[in-house]
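Note that one protein chain of the assembly has been removed; the remaining protein chains are unaltered in position.
Showing chain A:
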């Protein structure tokens, strides 16, 4: 389908959760750091699967990317009052469900500008509210949701711990070998070889 060439004319095929595919320009797609990290240098044979997100959400996200292709490099969140008419329309025409889907997709695709504008919009919505007013606006997760989240985090922590332990083990082994004086190293190796050959001869 596409090559990793950097021309803005290059089109990439994107696959949504419904299995539908649609075109996105390379210039728009390059605003996604996730895409840059995964596909930019190696290219992709076939549609790029962003199958955790539906077509409407992905199209909305890339509509934003297409629009901001020619904007100067991103330099931190803009104040909402500085947003252009197009930006304001873009945000205002979304309902809450779409807005949340767009944040999730934008966060996954790591599109800094869009994620920041969305978050700034939420912060603005909550600005000036006390705790009681915040409680009314922010729907707190249920006990089940918190439990599920905790389980996921525990799994992640366990996996990270295993990786760290393995890395430490490897480092320790390397360190032990490096620390040994040469003569001792020779002796250790000789012992190991002797043991190996002995075990062979025993067989």
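Basically, a residue touches a chain if its C-beta (ideal position, glycine included) is under 8 Å from a C-beta of that chain, and two chains touch if they have at least 3 such contacts; residues count from 1.
The definition used in the following text is that contacts and distances are computed from a predicted model.
Out of "Ribosomal RNA-processing protein 41", "Proteasome subunit alpha type", "LANO_0F10066g1_1" or "F-box domain-containing protein", what name does the UniProt record list for the absent chain?
"F-box domain-containing protein"
Check the options A:37, A:69, A:123 or A:163 and report the residue that touches the missing chain.
The single option touching the absent chain is A:123.
Touch as defined at the start, partner being the missing chain; which of A:37, A:69 or A:138 qualifies?
Within the whole complex, the residue contacting the unshown chain is A:138.
In the full complex, which bits of chain A touch the chain not displayed? Write them out.
77, 91-92, 94-96, 99-100, 103-104, 107-108, 115-116, 118-132, 134-141, 145-146
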